[in-house]
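Remarks on the structure that follows.
A single protein chain has been omitted from the complex, and every remaining protein chain is retained in its original position.
Our next item is chain A:
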Amino acid sequence: MSVAVLGVGMHPWGKWGRSFVSYGVHAARAALADAGVPWTDVDLVVGGETVRNGYAGYVAGATFAQALGWNGARVATSYAACATGAQALDTARARILAGLCEVALVVGADTTPKGFLAPNAGERWDDPDWLRFRLLGMTNPAYFAMYARRRMDLHGATPEDFARVKVKNARHGLANPNARYRKQVSVEDVLVSAVVSDPLHLLDICATSDGAAAVVLTSLDYARRHGSASPVRVAAVSTVTPAFPNTVLDMPMLSTDSAGVVGAPERTFKESIAHAAYEEAGIGPEDVGLAEVYDLSTALELDWMEDLGLCKPGEAEALLRAGDTTIGGRIPVNPSGGLACFGEAVPAQALAQVCEVTWQLRGQAEGRQVEGARVGVTANQGLFGHGSSVVLSV
């Protein structure tokens, strides 16, 4: 059971000073043009909700539909923090597979303030996201830094290894027209940038950006009728929650579950996200030709390589050092340049990963093409137990 990715599109990421609606419409029109599908054919619009700069309850799906011109399509809106785009994609896929619609437009877009992401003003003593700042000054980079420090103490990773991830991703993104940062960076550049949260430097941590991405999903039958006999297909969308006990400390929580009653889980949350995607696609990590993972920090990319089963725990540094994760290597990771080159635009980024993998599988990733890949996997994780992994194949 699969659906076709008939069109993909983005608005270039950066700081543009416009509204998330204009970015989203730009990306949507690009995806529709790529698919060769008129907007009036779309019978479902799924929007990724923006909470921070819109406001909770903003009906993002309908906002994009109005901006494109009301066409009477069904509408849905998804919120899943950083996994928002993938969950929106999953909603579209499910309705197509159920035979309830044929052509779905999935859009995610946001504007993001400079600096640390922080909760909205006000006092909310029962909100974990507010409390972690109020009680501990615990920022997002502090969580990323704890994962990085654990890699150093347990696996012997070094700050130079983390910097090498940035160097690689910066090189990958040089020719990507949608990337915000297109500049080669050296290990030295990373290591001399200010330390934000030990051991992570400013250049180890992704920036915040404006950005948008959109995907046109259709039934395979519709794709065929429109002359696309072998489109890129969605082979799996994993949006699993953690399973009790969640024993890896997770943003924005102050603690983990206790393993005292039922013991340690078989898989961590991030491992289970990938595992569910592979199960659904009926493949294993050995079938994957490229991966787009959530490099909020350089060190987090190394964690994801292991969580995705691309190597064993503690071996990611060795792959990186050997050049295996570079374009041309055994398993290129973040050929788009990743968040290192894009920055975060929360409701858009899981869709941006799908756009990149689609271009790669079609052989259209000019200047950053991974040759011969037939299967690509994405991964990301967001606040409050949201995560996603999408498998695409040709």
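To be clear about the criterion, a residue touches a chain if its C-beta (ideal position, glycine included) is under 8 Å from a C-beta of that chain, and two chains touch if they have at least 3 such contacts; residues count from 1.
We take it that contacts and distances are computed from a predicted model.
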{"item": "Listed names \"ChsH2 C-terminal OB-fold domain-containing protein\", \"4Fe-4S dicluster domain\", \"(Fe-S)-binding protein\" or \"Pyruvate dehydrogenase E1 component subunit alpha\", matching UniProt entry of the absent chain", "value": "\"ChsH2 C-terminal OB-fold domain-containing protein\""}
{"item": "Touch criterion as defined above, residue of A:Met10, A:Ala76, A:Ala170 or A:Val196 at the omitted chain", "value": "A:Val196"}
{"item": "Selected from A:Leu154, A:Val192 or A:Ala318 as touching the chain missing from the view", "value": "A:Leu154"}
{"item": "Missing-partner contacts on chain A, residue numbers", "value": "115-116, 118-119, 121, 123, 125-126, 130-139, 142, 145-150, 153-154, 194-200, 243-245, 247, 249, 254-262"}
